[in-house]
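Only one protein chain is missing from this complex, and each of the others stays in its spot.
Then we have chain A:
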């Protein structure tokens, strides 16, 4: 178990930002109990300081798992999210934007044209799935237009989104194939959200998840 290197931290945060935007700061600086990110055998865990300190007594080879696994680093240094982090992605995707620096806000007001795009990262985008498509999504398929219940307004293309069932239970996350505007004109068989992770993986990949 060790800290993330600077390079790893950057790669890891950039991945998370795709889904929760600036809310990631709430995850780093928790009000209730200090938490931290730790790497153990290529996997990144999100753990409370208390547990981390206890785990420091266990040798690396013997430590199987701790805290919440967020995903793992590939050999080439990329980061892959796992379904186990859905709890946090869903939680922070729900929280309204709190953290916007004053400077950015002022700029946003004065110069709408240049600065509109930069706040993609500070917004959270969600997709709600119709009940009849939930199962298909949970078997690992991409989401079609037919299964699209609701989608956040102004969602751009290739944006990380968290998927919910119609009664607001998170069921996975993915990347949009089309923007909200384009979605309206699509036919029912067209792809809307690419599959990244779904809750079905808790059963399918049970032995490698944690």
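The definition used in the following text is that contacts are C-beta pairs under 8 Å (C-beta built on N, C-alpha and C of every residue); 3 or more make two chains touch, one makes a residue touch a chain; residues count from 1.
Rule of thumb we're sticking to: contacts and distances are computed from a predicted model.
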Protein that the absent chain corresponds to, by UniProt name, given "3-methyl-2-oxobutanoate dehydrogenase (2-methylpropanoyl-transferring)", "Superoxide dismutase", "Ribosome biogenesis regulatory protein" or "ARM repeat-containing protein": "Ribosome biogenesis regulatory protein"
Which one, A:25, A:74, A:158 or A:208, makes contact with the chain that was left out? A:25
For the chain left off this view, which of A:2, A:31, A:60 or A:75 is in contact with it? A:2
Which parts of chain A face the unshown chain closely enough to count as touching? 2-10, 13-14, 17, 22, 24-25, 28-29, 34, 36-37, 49, 52-53, 56, 104, 107, 111, 114-115, 117-118, 121-122
